[in-house]
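Note that this complex is displayed minus one protein chain, with the remaining chains in position.
So that you can tell them apart, the chains are marked A and B in the order they are listed, and the count of residues begins at 1 in each.
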Amino acid sequence: MADNKSPIMERIAEANKAATTGIDAKDIKNWITIYIMGKAYKVPADLTILAGMEYAGYKFVRGVGCRQGFCGACATVFRKKGDYKLQTGMACQTRAEDGMYLVQIPFTPAETADYDITKEPYEASVFIKYYPEVARCVSCNTCTKACPQDLEVMDYVQDAIRGDFDGLADVSFDCIQCGLCAMRCPAEIVQYNVAQLGRRMYGRYGQGVPDHLRKRVKEINEGTFNEEMAKITACPVEELRQIYTEREKEPE
Amino acid sequence: MPELTYIEGYPEDMRKEIEKVAKTREKRLDYTPPAMTMKQRDEVLTVHPDYAPGGKREISVGPNKGDNAPNEVADLLEAYPLVEKDEIDLSQVDYNPDILIIGGGLAGTTAALWAHDSGIATENILLTNKLRHGDANSIMAEGGTQAADRDIDSVVKHYIDTIGGGHFTNKPDVVRALVEDAPLIMKWLCELGAIFDREENGDLAEKLAGGISVKRMHSCRDYTGLEEFRVLRDEFRTRGIPYLEHYPAIELLTEGNRVTGAVLWNIETGDYKIVKAKATIIATGGYGRLHIRGFPTTNHYGATFDGVVLAYRAGAKLRDIDAVQYHPTGAAYPIQIVGYLLTEKLRGSGAQPVNADGEAFVYPLEPRDVEAAAIIRECYVRDKGLTTPTGLRGVWLDTPLIEIKNGKGYIEKAFPGMIRMYKRYDIDIRKDPVLVFPTLHYQNGGLETDPSGKTNVGGLWVAGEVSGGVHGKNRLMGNSTLDCMVFGRRAGMSTAEYVKSHKDASGITLDHLNQYVQKLEEAGVKRTRRAPVILPDYRGKAALARMIDVF
Partner (left out) sequence: MTTTKTETTKTTPTGIAKIPYYPGCTLKTTAKNFENSAIATARALGIELLEIPRWNCCGTVFSLADDDLIHHVASVRNFVRVQEMNDYGLVKNENRLVTLCAMCFNTLKSTNLRMKNNAEDLSKINDLMYREEDYQGKVEVLHFLELLKSLGFEKIRDRVKKPLKGLKIAPYYGCMILRPQEIGIDDPEDPTIQKDLLESLGADPIDTPYKRVCCGSYQTVKEKNIVAELAYDILSHAQKEGAEALATVCPLCAFNLDNRQKEVKAAHPDFEEIPIFYVTQLMAIAFGLGNEFYGFDQNYIDPRPLLKKKALIEQ
């Protein structure tokens, strides 16, 4: 393909090298030292913990997932130089800092209770039934301090205790189920499981299926669109192109 | 790198550039560049990585021999297996489910639930995952799921939008299945307790997106895929369906022209397991981590094309494999988040792409390929992009417009994930625009199926991104999560029917692999490449250079 190149594409590929092929030391000017499970590694400054560990030579098969802060796989605890506080974060979302001591927590031992939400009453009792340990909450707020999403975890545990499904759903919605709250909780509550149950209860009973959706499903089942659909699927491309170009657009 | 002074997350010189955007903001409030004509679209697409020369070649072996594919894809189809026939002991079967599902994202998990709903006992289903159950692109889907469920909308309109967005190359029968099942899937999700954004009156809140003519995008803040998936996974777990984690499939097992199971490999310990199954569903997702044309990606760590590689060796046909989707708006700054997704819903809610001169240069809701090409053109042809301290180029996405149009507090409510991602780098997307550049997002094509998810190979079904046809050459926003659930469901129901009327597979062999290796040898493919890839490698070059493999 030597005679068939795209200079633009080559420039783009070159600019993105650090994100696609692993970092080359010769491109780096600023360095920091991090301690991965106690062992010191010199890594480029301005990396996430995850990228720093990879630079150091770790190939992850655990403690990594989406790499973008959605999946909760790369939970990490760390202490910064000169700070007594044990901190938490997602390795893919937290900047590596000079002197950081860190270890990953790639797994949280926790069991999902065996329930069928269609058979449960929409009441606070559902939490006590399946996750009775919620009642052990002493409001210490350690879970909230541990949350890498900055959620008010303790508040939603309290919402669960009092059966405020709406509040629980709202406060816990951005939970990525990394498990750091549960690992830190002195009452041994598995907060993210409690939230999952609560959100599903709210979705099913607090929100439910809206009428317009019910109506449309009924129409489809009754074959309301069959004739029009058969016609359009048999339409030749040229005609389709015209229909597509001329179709009306709903204003914003 | 010289020391930089940062002001609210941006280096000084970029901060100056931002002022230009702020200056034109008010003018742009009432101005949206017009949508391109078909001719203008064709013109700008010449700088799209799919159309720019040098990115593709003909596949030299297998069912799609002679078809064009990106070099990185052709490389994997023209690669030797990780294990060859005699290295695997097939005499001991470790699992013998009726239905084996490979890949536990939205598609695989939906398939398991519907197979169970169709009368297959939990113990006769097995779902295996490369990493954890749910480590998938599904959970990273931010923007939404399409379904035509408003009175002014219809499944036919959804059909036309989808086919048009796919440049009229989609397979009509599967598109029909997609749009007709969409409202049903939405209802199913609501009943299982998924929480969707709502209007005051309780109706589903719906939005526009690129290439869509009627508001039909359903979202769950900007965590749509996450919410949908975690609800399904919770249902899956409470039903007690068996699953394996950190066990990618590294090869399918066959008997004649029928898939009869798979070889799974324990990614931690290295031992393997043999699964014999009456029906196999591949739901392994896409190929972002192949970094096609050197682009960064929005994809999950495990998105390495494995399922296609395995099925292709067993004789499954591909379609539209040449068409790669680049999301127009990946993050281009700061370096820690390069390539990460900035959902299309941002543009759907009023954010405009703006060049270095503060001009809105493109209609914000073109189909994804057109929008992406326009941004590349702005940066590399018209030279009106910005350059970051690490040498990346990009244009602004003017996010503060969203709150001017929708009211204060809107971004916090609708895009908590985006706010959070940038806040970690001291950038406030409510006050300042963000720098964007296209990023590798989606495998448009894949394994060809009929509307039930069945492939041309006996005993083999596919669902989700790994399949091809439903999106043609270009997928619309909101059709991927939908694709996963529509065809996951159909594959689950269809395999359930199949296994009820088919006897247990008698043989499990790797014969198809021998035939494929023979074809590779005949085509003169050198034994340098092996596949599946399983995981990409980002280790530092220095560490790799001095590595000794002892264990």
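Throughout what follows, a residue touches a chain if its C-beta (ideal position, glycine included) is under 8 Å from a C-beta of that chain, and two chains touch if they have at least 3 such contacts.
Keep in mind that what you see is a predicted model, and the values were worked out from it rather than measured.
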Contacts of the hidden chain among displayed chains: A
Residue, one of A:19, A:34, A:113 or A:137, that touches the chain absent here: A:137
Options A:123, A:166, A:239 or A:252, residue touching the unrepresented chain: A:123
Omitted-chain contact residue, chosen from A:152, A:219 or A:250: A:152
Contact partner of the left-out chain, one of A:25, A:105, A:161 or A:209: A:161
Touch residues of chain A, complete complex, unshown partner: 123-125, 137-141, 144-145, 152, 154-155, 158, 161-164, 186
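The rule is short, and it goes like this: only the chains that are shown with their structure count from here on.
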Cα-centroid distance, chain A relative to chain B, in whole angstrom: 16
Contact footprint of chain A on chain B as seen in their complex: 1, 38, 47, 49, 52-55, 57, 71, 131-132, 134-135, 137, 139-140, 148-152, 154-157, 159-161, 163-164, 168, 172-173, 175-176, 180, 183-184, 186-187, 190-196, 198, 202-204, 208, 213-215, 220-221, 223, 225-227, 230-231, 234, 237-238, 240, 246, 267-268, 291, 293-296, 298, 300-301, 334-341, 350, 376, 380-381, 390-393, 416-417, 420-421, 424-425, 535, 537-544, 547
Residues on chain A engaged by chain B in the complex (per definition of touch): 1, 4-6, 8-9, 11-25, 29-30, 43, 46-48, 51, 54-62, 64-71, 73, 93-95, 112-118, 149-150, 169, 173-174, 176-177, 196-197, 199-204, 207-217, 220, 225, 228-229, 232-233, 237, 240-241, 243-245, 247-250, 252
